[in-house]
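Only one protein chain is missing; all other protein chains are in place.
The first chain written gets the first letter, and so on, giving A, B and C; residue counts start at 1 in each chain.
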Amino acid sequence: MASEPLTKSEIAKLVANDIPSGSYVNLGIGLPTLVSNFITPDSDIILHTENGMLGMGPEALGDEIDLELINAGKIPVTELLGASYFHQADSFAMIRGGHIDICVLGAFQVSLAGDLANWHAGDPNDIPSVGGAMDLASGAAKMFVMMTLFDKSGKSKLIKECTAPLTAVKCVNRIYSDMAIIEISAGGIEVLEVFGISEGELLDRIGMN
Amino acid sequence: MASEPLTKSEIAKLVANDIPSGSYVNLGIGLPTLVSNFITPDSDIILHTENGMLGMGPEALGDEIDLELINAGKIPVTELLGASYFHQADSFAMIRGGHIDICVLGAFQVSLAGDLANWHAGDPNDIPSVGGAMDLASGAAKMFVMMTLFDKSGKSKLIKECTAPLTAVKCVNRIYSDMAIIEISAGGIEVLEVFGISEGELLDRIGMN
Amino acid sequence: MAASFISAAEAISQVTDGSTVALSGFGLAGQPLHLIDALCDSGVSNLTIIANNAGNGETGLARLLGNKQVAKILCSFPRQQDSQIFDELYRSGKIELELVPQGTLAERIRAQGAGIGAFYTPTGVGTQLAIGKEVRTINGVDQVLEFATEVDVALVHGHIADQQGNVVYRKTARNFGPIMASAARYSVIEVSRVVPTGDLDPESIVTPSIFVNAVVECGVNHGK
Partner (left out) sequence: MAASFISAAEAISQVTDGSTVALSGFGLAGQPLHLIDALCDSGVSNLTIIANNAGNGETGLARLLGNKQVAKILCSFPRQQDSQIFDELYRSGKIELELVPQGTLAERIRAQGAGIGAFYTPTGVGTQLAIGKEVRTINGVDQVLEFATEVDVALVHGHIADQQGNVVYRKTARNFGPIMASAARYSVIEVSRVVPTGDLDPESIVTPSIFVNAVVECGVNHGK
């Protein structure tokens, strides 16, 4: 057990380490984009961005910036050797058809059964926006969630039943958080690693003890 | 009224003359392929072949023959300027989506309501083969049938109800035959032109009088 | 029928009050700014817009929204840092929003172009966006029935067209262009330039001319 909770970068590094070489990966907007900082060229990991590209490279800087070469977060990116472009129906065929090996998304809440809520915080005044989240959550072969385990008020985001609107049911395979890595399967949850907290305390705080 | 029934080439020429400049056209295998002999380059007519090409040119001869450049009848063809290649799902999206302006098919039988039977003569010993006929018949914006009006035993192929298995219902807009050009619409049939037969005799022989 | 090579204003004349208009683009990448400006200038109103987002800043789709020309928008991701014009219209109840998951939006458009009336997708099952929709279990997976989306006019940002109307795109600006061109009754593509027929590689054409009704050459400045 590490003595401190992980930083966002440390979480991202753990996620990157657990992505097998040769995987096709989609990184959601927000926190998951940090994972790309820890993917090395020799890992043969190929990044998919749902706006229509495989082989996405790092963020474009200075002269590299091309407003017609952006990622799903609308940030200018670069093109790696072996990249390809395709239209939206083909891009989501890749997602829905199960061709993305791993998708990493952020979350507002994850249920103990693996339901994901990440597109709408639940406030009726919010303008709802879903983008590709539902397609990714239901389509990717493996779904990793990357988040802080507790919200600002200290409430666990891993909960019995999501209260925020769902993105997809029973889709999350693993949670990478600042305080624990947690596997979710049909058999229930399994705490794989804890950071700055004991497993007992963790289970208490998420209401499992 | 012409004094003689038309030859196959004469029918093909009439069909070609009735295809508006700039049309996208699919010519079925068999008789309809003759139409391409009468399409001139300045007509801007673009031929689609459902095995995955727009801008198909005339049959390939001698050194032009390339076994990877064939038409739907598996005959080597040539490529015109402006041609494009695409896969089967995209090719049939063009057909099913109504993007083909005119399709010309052969027929065993056509009903007075415009039902088409052209994929199976009805003999249970035949090996059934449908290819793209059903997609073309139901998907093309306009469907022309090209056939002899009577079979070898003298029976009309334009009949009240098809006895051979249907390709599609109410899909034929016009019949170009050796003895008449006949328009089919919701209001019934209209004989537009006759060749080597009077309209009265024609209607008698197809059982309409 | 063969593609016309006309001005943006002429092409836009196909859009009338109440039309359903699909606009290519993901954010600003691939948004047909030149054609949308002509649409703004035309003054047509009561439009239904199909687009992935609901406008950025004050140009393009955002300008069209600001002009009060749009009654309804189908999109997947309206809320962005710079979607202030949409945000205000939405919050004040002045625009209707149909929120559709991005892949379902793409597939509904593709289905229309391909003559597929409806399809089953696992996306959205068990969520708010599937409420009231038919669900069917196929091979053990619950799937929701989604229908093709009719499109009157598509306004698409391409890169290069040939004189027959074949089109290629550029990088991630391709996004919704090819499927919207295939779905619309009348498809307009703005391109930076038109080249002689035969200059585009037949193996690399993305939108064959059969899907293109009008090409507008507008010397758009692409990307970098």
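The rule is simple: contacts are C-beta pairs under 8 Å (C-beta built on N, C-alpha and C of every residue); 3 or more make two chains touch, one makes a residue touch a chain.
All of these numbers come straight from a predicted model, not from anything done at the bench.
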Among the chains presented, those that the missing one touches: A, B, C
Of A:E4, A:D44, A:D126 or A:D151, the residue in touch with the unshown chain: A:D44
Residue, one of B:L14, B:L47, B:L69 or B:V104, that touches the chain absent here: B:L69
Among C:T20, C:T48, C:Q80 or C:Q143, residue touching the chain not depicted: C:Q143
Selected from C:G43, C:G117 or C:G132 as touching the chain missing from the view: C:G117
Residues belonging to chain B that touch the chain removed from view: 49-53, 63, 65-71, 74, 79, 85-89, 91-92, 95-96, 115, 120, 125-135, 138-139, 165-169
Hidden partner interface residues of chain A, rising order: 20-24, 44, 46, 48, 54-55, 79, 81-86, 89, 92-101, 139
Chain not shown, touching residues in chain C: 107, 111, 114-122, 136, 138-139, 141, 143, 147-148, 150, 168-171, 201, 203-204, 206
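Note that only the chains that are shown with their structure count from here on.
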Chain separated most widely from chain A, comparing mean CA positions: B
B-C or A-C - the one linked by more C-beta pairs in contact: A-C
CA centroid of chain B to CA centroid of chain C, Å: 35
Shared interface positions of chain C, touching two or more other chains: 110
Shared-contact residues (touching 2 or more other chains) in chain B: none
